[in-house]
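Removed from the display is one protein chain of the complex; every other protein chain stays in position.
On to chain A.
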Amino acid sequence: MKQNIKKLSYFLLSTFVLLLFYLTYITFQQGEELATHPQNRRMAAKEAAIIRGTIYDRQGVSLAETKWQGQAGQRVYQTVEHVFPSAHVVGYVSERYGSSGLEAAYSKELLGLTEADAVENLLDKILNRTPRGNDLILTLDASLQSRALALLGNRRGAVVALDPRTGAVLAMVSSPAFNSNTVKDPEIWEQLNKAEANAPLLNRATQGAYPPGSVIKLLTGAGILANHVDQPEKTIDCPGYVIIDGNKITDNQVHHQVNFTKALALSCNTYFAQEGVKLGWHNLLDTFEKFGLNQNPDLEIPVRAGTFAVAERRNKSQLAETSFGQGDTLLSPLHMALACSAIANQGTIMKPYLVKEIRKPEGQVVRLTESSPWLSATTPEIAGLITQGMVDAVDWGTGSGASLKGIKVAGKTGTAETKNTQDPTSAPHAWFVGFAPADNPQVVVAVIVEKGGSGSKVAAPIARDVMAAALSGK
């Protein structure tokens, strides 16, 4: 009996010790995450006593700041015509509905609760000062943001603009937008979440899932050249259609003799369907992966990585469709912008980022984001050949709607069929991706207008204005 009681005591004592270890793990390993979890209402409660840091755009325009009114702080967001153009990136904070966007991702920094703030917080306590959080300086340009949103108008869609040399995101808007100031009102919150509101809280730029249409031909083209399926100067004959696996794929017109750059400029489906099939599933998906389409670039706001046809559906006609942008592929505008930045930056995609600097209220820099390469997508030679095709597209091909006076623009349009069986009259998604100046790229733009019509008529002019505004702003 004594022996058994001794064994029992070892067992009970070791379970208590195990519990102690687990408690240590919860406190020190998961504690930070639990304490600052957006659903944890303590953060919102804590905020009542802290002046949350200000969020600035790249020029120093305030996008979100806390104004102290009597006993409590009031978070005020920039509004342009009743909406906050950067709402999807900056997000909101609400005691009732939690927080989103960078407000959620950088809550600790904005509230000054990181380890780097320990000394200040102690001083604040001793001197009985109201604590102040850190400020964020974003890469976004507020005027470009409102310009891009205005260009989308009341159409659904998204615009992403970034600097291909650094990965800095210059603009990211999603339409319909919302007003972060009014989210906390239960009536407005309910309205925003209604089905007929078209999901204004969704960031279409990073979470949208759209068929890419012809803009994917940039990547199919890179795959064709990288795997030596074709020499760039080799021509093929386009009779206006191509038959793959018994299915007839109609082209937008009869292109006659086309080589690589001409096929890109005229967006020839025959060329890319036929050569894409020669490239094969393995090489095509490998190319997509190299361009980061199915990867998450860790942008600190929610991103939906792209998806392709599942393994069971990867047959020959699906391959042809995927090669020219139809089929099961679904991508976000951010992913298309990043893929295009590889072409603009000699084959290398820089890691995208939204926060340029974190500063203490007194101006001391806590963190400075340094640009770093993210993916090596293709070679400078291939990027150059694709650029040539894109320049031609804007000069005399499908992308002429994006041409700018005195600046060489490279671009590619896309008109993605949405295959809506319920509504056969529904218009296709209008796409445009491009960059300027073509010989010294400073800005990459991706535009999508949901069910907007043709890429060249609808999306290209928006991209043109965004590029012009971005270049003149520097």
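Observations
Just so we're on the same page, a residue touches a chain if its C-beta (ideal position, glycine included) is under 8 Å from a C-beta of that chain, and two chains touch if they have at least 3 such contacts; residues count from 1.
Here is the rule we go by: contacts and distances are computed from a predicted model.
As stated in its UniProt record, the chain not included in the shown complex is "Probable peptidoglycan glycosyltransferase FtsW", which appears among "Probable peptidoglycan glycosyltransferase FtsW", "Cation transporter", "ABC-type glutathione transport system ATPase component" or "protein-glutamate O-methyltransferase". Across A:20, A:72, A:118 or A:368, the residue that sits in touch with the chain not pictured is A:20. Here the missing chain is touched by one residue of A:41, A:282 or A:313, and it is A:41. The omitted chain makes contact with chain A at the following residues, 1-2, 4-6, 8-9, 12-13, 15-17, 19-20, 22-24, 26-28, 30-35, 37, 39-42, 45.
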